[in-house]
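Got a structure for you, written out below as structure tokens; questions coming shortly.
Only a single protein chain was left out; the remaining protein chains are all shown in position.
Letters A and B mark the chains as written, and numbering starts fresh at 1 in each.
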Amino acid sequence: MAALDKRTHDLKFVRTFFTTPTAEQGEADSAKKLRSAIGLRGMQAPDVWVPDNEDATAPNMRDEGAENIAEVVAEGGADFPGEIHPRVVWHRDSPETRYKGFQHMLHIADPENGAVENIDGFVIPEVGDIDDWKKADEFFTIVENEHGLEEGSLKMSVIIESGSAELGMEKLRDEMGKASNNLQRLFMLVDGEVDYTKDLRAITPTGGLPAWKELRHNTSRAASAAGLIAVDGPYDDIRDVEGYHERITANNAMGMLGIWSLTPGQVVEANQSPLPPAEGYWLIDADGREVELETEEGVEVYDGDRIELEAEDGGYELEVGGDEFFCETEEDLVAELLDLLDYVPSMDDIVDSMEEFEAAKEAGKGAIAMTQAATVRIDGVEVDIAQDRMWDEATYQALQTPITLFQDVYRNRPDQHGDLAELYSEDVVERAMSVGN
Amino acid sequence: MAALDKRTHDLKFVRTFFTTPTAEQGEADSAKKLRSAIGLRGMQAPDVWVPDNEDATAPNMRDEGAENIAEVVAEGGADFPGEIHPRVVWHRDSPETRYKGFQHMLHIADPENGAVENIDGFVIPEVGDIDDWKKADEFFTIVENEHGLEEGSLKMSVIIESGSAELGMEKLRDEMGKASNNLQRLFMLVDGEVDYTKDLRAITPTGGLPAWKELRHNTSRAASAAGLIAVDGPYDDIRDVEGYHERITANNAMGMLGIWSLTPGQVVEANQSPLPPAEGYWLIDADGREVELETEEGVEVYDGDRIELEAEDGGYELEVGGDEFFCETEEDLVAELLDLLDYVPSMDDIVDSMEEFEAAKEAGKGAIAMTQAATVRIDGVEVDIAQDRMWDEATYQALQTPITLFQDVYRNRPDQHGDLAELYSEDVVERAMSVGN
Partner (left out) sequence: MAALDKRTHDLKFVRTFFTTPTAEQGEADSAKKLRSAIGLRGMQAPDVWVPDNEDATAPNMRDEGAENIAEVVAEGGADFPGEIHPRVVWHRDSPETRYKGFQHMLHIADPENGAVENIDGFVIPEVGDIDDWKKADEFFTIVENEHGLEEGSLKMSVIIESGSAELGMEKLRDEMGKASNNLQRLFMLVDGEVDYTKDLRAITPTGGLPAWKELRHNTSRAASAAGLIAVDGPYDDIRDVEGYHERITANNAMGMLGIWSLTPGQVVEANQSPLPPAEGYWLIDADGREVELETEEGVEVYDGDRIELEAEDGGYELEVGGDEFFCETEEDLVAELLDLLDYVPSMDDIVDSMEEFEAAKEAGKGAIAMTQAATVRIDGVEVDIAQDRMWDEATYQALQTPITLFQDVYRNRPDQHGDLAELYSEDVVERAMSVGN
């Protein structure tokens, strides 16, 4: 069955989870936003598109929303470059809501409506403990059976927005594969921090969302243990691009490579952020704040006021955030600066290093040193520095993740080939596709 | 049975957990501190009072302590405004200690001693894994049976002060409700960081307590998953009111709204801290330190030295912690300042916003923008700023927690009505009691 082939193409990474209201009152076409979203292509198109028949759509519009999803996906789903996972209603505390969600799934997946071969799965919000997940799974199984789909072919993703769901994630390895469920259909674990905050009854003075770092760690860990994909919740301040980027960077350091996107602009940012940059750059720790050095004619320049440097008395006076260090020799100064500096490698740099390590390994060497050199200028004083890093098999494999991500993106998203080639150059893209295999 | 009615009045929140030694040697009346504590009223009286027959009382005084508890609660318990939960001795590694704790519970709950109708439950310290919790639960059941109390009517709270107890919390959803226990009696999960530090064998250079943030998150999460109440452990430096307040603020952001109090002064602070302030105020991020602006004749003033602002060259020079930004227009400056500023809403502000959102919802709108405007002055330069925030159903519900807390406090603590009306005004209290229902 063709639909299943598509569904089994097996995304291994999800960078972007983009939600769209399914039906809006007072519009000539209540499905207008769905029709617009399904037309997205390239960096503006998400890895996973989520027609949102829950919170983004008014309760009295959700029956119409389910019909809109079926109609719009039937028309445009085949050409959409990402996967399509509608979110239906669900609540661990309400059988009425759960039954409503089941009915919407039944409708959207009905082959007569022509959408199901481009529906990859459904997103279930507000789940509770693992037994509640099983109730949702059972509805998936009934939907599949009613509609002649293969059991387990519709993927199930859940929103983690309660303490019980957070604990439920820890049981997946024990529960997936049991004879009386099809939980192997699980695909994404998505954090929902707004409702999680409510469920945990947290209070902040400004009303801002807590960071919930432990939740994100636990989600990433559970995804790793059960072969699933971890996705962070929405970042509400859509004008704060820098803040969104920082959140993604922090998430990536926990293994959470995907994030919710509320606008096509956020989709672009979240599609790019976890990939290595096109150009490498140096960071300096300016008294607790990480500052990017600017490259001027081959020299890396710090021009802030938090670090000061002066040649003096035959040595160097280095001042960081009010603390002074006197370096008697240039060697001492280089050592001090290396403690403050760090290099962010470009895609090209990473591919280079991997190629070099692969060659060394073939020649029988287990570890090699990679060097990154630069001339750094602070307050007009220029210093040559060089940073060494040992690479062994473990380093090689751990640093391979961004390349594996890139390769997965490249294979699954032909619509982004042009953007990627423009960003990195054809040559780098080609080499990145052939290392590490 | 009247006693049970009182016990089922069902506190949904606990702000304060106040312990008192039960028997002191060398005093004419060994129960003097108990008699003093049971007389507390208003903001000085805790939500939960804990006559402490464990660590606060010398081992050789604990039999007398159990008698004192029964006697003092029999006399004054009916008039005490909070719940009463004596702590008895217990240890996961000592059957002798466990049996002693059982005997003390049997005595305190004996109807002949006249205290039980005002005893809401017991606090069990030093529990281990979930099977150890069940041993304590079984003793509660026997005590209830012996004394003709309804099974499950005495609430059980535990102190989490071991790694095994921290893991035990994760199993509550699986274990509560099983036929052979009465673990539904569970009420509070209370962290005990001093003994937890010992159990985990942690060492800090100064001997100060580690922050144990993961423990607090896990406790709050477990409480949420099992319908219980999370309470943090003691804050030893009773003179450091600001530090205590900061700890409470950090706890609240994790959903842990209760904290141990060692003195009536700490009780006052901990009863007030999780409630919204009477007056709203602005915060500014002064190079990593959050500073409260002072209101002077309607203008919000920053008068520290970490941020500098000057009108210059037709624009503005803004300096934050040594980094300079030049803003060409006032609009740019406002954008920069909005990144640094945040508003802490008063009770009145929150009630206003909720009322406004409720009206919008009734009019069929799913989301509205709330605006907070102010004039900010830095180094004599005044700027008008306005901060927008989108409110939808999820925001509304997440921000409702402080109001729900207030309503619970108001219903359960008539003795605090006067203090609350004085703090917020009668009008605000009345409106706060009627929103969100």
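The criterion applied here is as follows: a contact is a pair of C-beta atoms (placed from the backbone, for glycine too) under 8 Å apart; a residue touches a chain by one contact, two chains touch by 3 or more.
Computed from a predicted structure; not experimentally measured.
Only one of A:I142, A:A211 or A:V344 touches the chain withheld from this view, namely A:V344. In the complete complex, the hidden chain is touched by one of A:A74, A:L262, A:L283 or A:V383, namely A:L283.
Contact with the omitted chain, checked across A:G177, A:G243, A:G366 or A:G418, is made by A:G366. Within the full complex, the residue among B:N68, B:S162 or B:T219 touching the omitted chain is B:S162.
Considering the complete assembly, chain A touches the hidden chain via residues 13, 170, 173, 213-214, 217-218, 220-225, 249, 252-255, 257, 274, 277, 283, 288, 321-324, 339, 342-345, 364, 366, 389-390, 392-395, 397-402, 404-405. Although one chain is not displayed, chain B still touches it through residues 25, 55, 58, 129, 162-164, 166-167, 170, 194-195, 197-210, 214-215, 236, 240, 287-289, 304-306, 321.
Keep in mind that, in the parts below, only the chains that are shown with their structure count from here on.
A turn of 120° superposes the CA atoms of chain A on those of chain B, with the angle given to the nearest 5.
Here the CA centre of chain A is 35 Å from the CA centre of chain B.
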